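Structure below; questions to follow.
One protein chain is absent from this view; the other protein chains keep their places.
So that you can tell them apart, the chains are marked A, B and C in the order they are listed, and the count of residues begins at 1 in each.
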Amino acid sequence: MTSALQPATPAAPAVAAVPGAAGPSRRVERGTLHRLARRPRFFLPLAVVVLLCAMAAVPSAFAGWFGHGDPHRCSLEHSGQGPTSGHPFGFDVQGCDLYSNVVHGARDSLGIGLLTTALTLVVAVVLGSLAGYFGGVTDMVISRLMDVFFGFPMLVGMIVVLETFSVHSILSVSLVLALFSWPVLTRIMRSSVLATRGLDYVTAARELGAGPLRILLRHVIPNAIMPVAVLTSITVGGVITAEASLTFIGVGLSAPAISWGVQLNSAQQYFTVHPGLLLFPALFLSLAVLSFVLLGDCLRDAFDPRLR
Amino acid sequence: MALGAAGALAAVSACGGGGAQSGGTSAAGGSYSIGVPSWYIAHLTPGKAGFSGVADAIWTPLTQVDRGGKVVDAVAQSLRSTDQKHWTITLKSGWKFQNGEPVTAQSFADSWNAAAYAPNAMTNGYLFANIDGYAALNPTSGKPTTDKLSGVQVVGASTLKVTLVKPLSMFPYVLAGTAFAPMPKAAFKDLAAYDRLPIGNGPYQVASPGLAPGGQQITLKRFDGYPGAKGKAAQITVKTYQTDATAFTSFRSGAVDIATASGNDLSTASRMYSSQLVTSPTAAVVYLGFPLWDRRFADVRVREAFSLAVDRKAIVASLLQGHAQTAAGIAPNVIAGGGGTDCADCSYDPARARQLLAAAGGWKGSLTLWTKQDPDMQTVLEAIVNQLRSNLGISSLSMKVQPTDQIYPNLLAHKTTGPFLLYMGASYPNLYSQADQLFGSTSGTNVGGYKSGAFDSLMNRAAAATTSGAGLKLAQQATRTAMADLPLAPLYYPVSGAVHAKKLSGLQLGYLGDVDLSSVTVR
Amino acid sequence: MTTTTGNAPTGRRHPLSRFAGYDPDAPPLEVTDLRVVFADASGRPGAGGVVVDGVSYRTAPGRTLAVVGESGCGKSLTARAVMGILPRGARVTGGTVRLHGIDLLGLDQRALAQIRGRHLSMVFQDALSALNPVLPVGHQIAEVFRAHGDMNRRQAQRAAVGMLDRVHIPEAARRAGHYPHQFSGGMRQRVMIAMALALNPEVVIADEPTTALDVTVQAQIMELLADLQAEHAVSLVLISHDMGIVANAADSVAVMYAGRVAEQAPAEDLYRRPAHPYTRALLDSIPRRGSRGRALTVLQGSPPDPAESTDGCTFRPRCPLASDACATAPSPQAVAPRRTSACHNWKEVVGA
Partner (left out) sequence: MASYVLRRILLMIPVLLGTTFVIYAAVYALPGDPVQALAGPDHVVTPATAAAIKEHYHLGDPFLVQYWHYLTGLLHGDFGIDLANTPVSAIIAASWPVTVKLAVMTWIIEAVAGVGLGYLAALRAGRLPDLAVLGGSSLVLGVPYFITAYVAQIVLGVKLHWFPVSGTDDGWPLSYLVPALCLALLGVPEIARLTRASVLENLGADFVDTATAKGLSRSRVLVRHVLRTSLVPVVSMLGTNLGYLLSGTILIEGIFNLPGLGFQVFQSVQQHDGPTVVGISTLLVLVFLLVNLVVDLLYGVLDPRIRLD
């Protein structure tokens, strides 16, 4: 969706163009959550996401399971060796334990996914609210800016901007990814605010003399944010893929940073000899992306089926 | 018999739209395709083209370096000098350009002047800095007042007199570079058009329309008027790829007949295509350079500690799968004068490394290591980072990768904040070239900033030596002098390899590790 | 082409005669003991409850049968079962539906498709959603002609314009190219009627054809239906929750409650002397002249959930006349000729 590198998945923009697609959100009903919690479609991906987040937060707790937790303890004599006891995934070309590397890779990959999504969300809520609520020139400017980034060949843009950064850290990569993914959510936020703005209680608040900021913060945003909020999980999945793609072509993170993308990138040239080097990071990456996407799908279906 | 007829047919049809001068004569030999990096054919003017097997096929300069690393005359009949400063060059007769124009002394003078003339912005222009008058064509400010090198004089149709800025006994090696190839009169009518469809004097000519805008390949046709050893194949398709790895993948999928194999692909190739793989040591060294302007590396013991902490054998054996030689000097033995042990601290001794570092005051803070954007270099640097971490106990290590166009300017501007892993290939296969490029105080590739009066004077004496043997001895002495200061730690000499389809044979690699296109025979 | 019911002695055989069981003298539509059950959430058929429980009714040629009841009483589902377009999860588990003697439930989809639209058609409740939003209305009407006749595209289109004209849509030729959303509610309902009556079917089911319309338009539509019905001697099944509308239009009335027919009677009799407490309650809630100033009687409670099986009479919890006898479910009993009531205490009701 917002996976910037997934050019062919602009589901949200396409649907957002349907008139009235993003109506005012309904308040989260307790019942919905309860119903969700009982579905395996919901709690299985949720469990994986929680597990991966825990892995990203304290990788050492997971990396040491097989007795060899340090991803930096490497010895070239083990370069490319297959699984042995204590090293269930074998070793990478540097002779580092692949399992602990893949576990530690969760931090950068998820970090970028979550940070980018958070950035995107903030921008979307702020700009989307401004454009939707104030309309006029504000809307005009923001909407044209969205158009600029919307039609932009995203991958080209990201490559160019990333090349201008000399440091490729979690922060810089996230900033670039966010720079090119904010319009999708902003557009949805905007139409949601547009719909909310006209509701009676907002008019009432305005007539009671509440200031625009107060109305926005108290009345409009809390009621308009749901369509955007339910998309965040899917966005995280997309961003993780996007980071891996950028790193895969060599413009994202680079070693000695440990991320799944970096591992995939270095596995490229060893794939035919050591398929495991590609397989295990790809497996974790896919699991993470899949869980976030499925979780997001489920949330979306439950809270805002019209956004499908 | 049938095969030969088919080959002839193919060649005839291929020549249908091309030049007329090659028609009629034997067109047998078949065709093949080769995958190369895109910069190989990005420019096809001697002054702009990279030194590559493709350039070697299109042009033949005055001299050539044979596969043994020895310089031999090509278009030149003789090169004579008594003081190594003034050179008299006579040309063989009977050489023609691919458009029929004879190759004369003037053809060389025109080409060299064009390359050295700054406003032409030819990227090989710096190679002419040895020749008298280069400064006038490349003023530090303003426009040059002349467009002719004063040190190049055409004495007759086949005699050229060249005056150098200072004596250089290795000048015949220098002349082997394709930058010194001749250009016909026709080229100067439209240099931009020539750059895409050049007329050379080599064994192969670029078939019309040359390199199309945005094009990814060119076709080479055998030039039957070539007086030297003629090409074996009648036609060669040169296809470009973004990286060696994509070229190798294409070879494996059957899209291209020859591809260079480097890095891990080399071990894949040696396992899967052992009978189709040709390898050759490259006239180059991979080294870990030290930023001598950085005070942390001012103490030679620190540099020694870093050198001793790197396990070169493990890197060569495990990472490079044996496709390299560990280096204790700056030039392998394929280079004249190379192969010596110039470096005392290029072995692996972590204990002594730690001692030396402790004696120099230990290491504080973090360190960033640099390299250029190249998967193999990155992999090797990663291993070095790991080894430094465990052998020297430096915990905060990071790694930065920059494209070539960034890393060199940054190094020269002293913006690079740590040791750097780089590759240095010899401009010509002589230790003098390698030593000059790495340590010469005026060299643009001496990125570590090494300066030594003793080295420079020894090198000057080497350049002025009357025999090449004496010159080499002095160059070796100079190299040892520089290496005693350890401005960089040599790591290994890379090996280059190329794989070829089963239908091809006779493939040979030149001293740069490039495929000699003429040598390939289509079965 | 005015009689579709009789055994008109034309040279051609009646098109229905190729279906087994065709009897020109049988009632145009006869539903007998029809049962429809719903699947529950897990998909088990029948577990969701019986929504149509033994419904029987029949129509007469050229006459109107009104089926009335509160929403959810099964009147629409019965109609859909007749048409063979039950919603997902619903299934017929018993009973028969006969069109001039032809057992519709026993027909395969192909045969059914030949009957639907041609001999049996339906006017749906909400014309806006019942018309395809992305096709011009003329095209949608023409489809009926194309599906059943051997008309080409142009002939069908012309026939469709003719139909639009017949339902009094002004500038029919131009309007045929318009889309449903470009019509007013009443006009859309006219389009639906034109579609249903295009081929002069024997039976037309009109499912709440006027619910979404305002009162003046309601009257126009009902008038239009009546006119067309008279013109073609169509047998009309009029489904409605509005006793007021039915009073003017129906020849006979079937009152449904909780999936069953509570009372069935000629309209006049039923309105004058209802024989079921539910009918009475419905009639009492109609505002009439003279009732002004008096509070309308409102039926307390709500219909039972079909998912929960109840013993005895389903109306018992809301019935003012409930007695011990009501512990067993009453079956329809003849009250008078052509009149039944499913109430143990019908006499009390009639007498009241």
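Throughout what follows, a residue touches a chain if its C-beta (ideal position, glycine included) is under 8 Å from a C-beta of that chain, and two chains touch if they have at least 3 such contacts.
Being a predicted model, the structure only gives us computed values, none of them experimental.
> Over the full complex, note down every shown chain the hidden chain is touching.
A, B, C
> Of the residues A:L51, A:L199 or A:L278, which one touches the chain left out of the display?
Reading the full complex, the residue touching the unseen chain is A:L278.
> Quick one: which of A:T138, A:S169 or A:S286 touches the chain that's been left out?
Result: among the candidates, A:S286 touches the missing chain.
> Tell me which of B:N99, B:N120 or B:S441 is the one touching the absent chain.
From the options B:N99, B:N120 or B:S441, the contact with the absent chain belongs to B:N120.
> Touching the left-out chain: which of C:T78, C:S121 or C:T279?
C:S121
> For review purposes, identify every residue of subunit B that touches the missing chain, sorted by number.
So the residues of subunit B touching the unseen chain are 38-39, 42-43, 50, 118-126, 129, 137-140, 144, 192, 195, 212-216, 239, 241-242, 246, 249-250, 252-256, 402-406, 408-409, 423, 425, 444-445.
> For the chain that got dropped from the picture, name the residues of subunit A it touches.
5-11, 13-15, 17-19, 144-145, 147-148, 151-157, 159-161, 163-164, 166, 237, 241, 244-245, 248-249, 264, 268, 271-272, 278, 282, 285-287, 289-290, 293-294, 308
> What does the interface between subunit C and the hidden chain look like in terms of residue numbers?
Per the touch rule, subunit C residues meeting the hidden chain are 43, 80, 83-85, 87-88, 109-110, 113-118, 121-122, 124, 126, 129-135, 140, 143-144, 147-148, 179, 181-182, 192, 195-196.
By definition in this document, only the chains that are shown with their structure count from here on.
> May I ask you to sort the chain touch graph into line, ring, star, complete or other?
Per interface graph, the chains form some other shape.
> Can you work out the whole-Å distance between the CA centroids of subunit A and subunit B?
Inter-chain centre distance comes to 45 Å.
> Averaged over CA atoms, how far is the centre of subunit B from the centre of subunit C? Could you give it in whole Å?
Averaging C-alpha atoms per chain gives centres 91 Å apart.
> Would you give the residues of subunit C that are in contact with at least 2 other chains, written as numbers and ranges?
none
> Multi-chain contacts in subunit A: which residues touch at least two other chains?
none
> Would you mind writing out the residues of subunit B in touch with subunit A in their complex?
Per the touch definition, subunit B meets subunit A at residues 245, 263-265, 267-268, 311, 314-315, 317-319, 373, 375, 378-379, 382-383, 385-387, 389-390, 397-402.
> Taking the complex as given, what residues does subunit A use to touch subunit B?
Listed in rising order, the residues are 72-74, 76-77, 79-80, 93-96, 166-167, 250, 254-256, 266, 268-270, 272-273.
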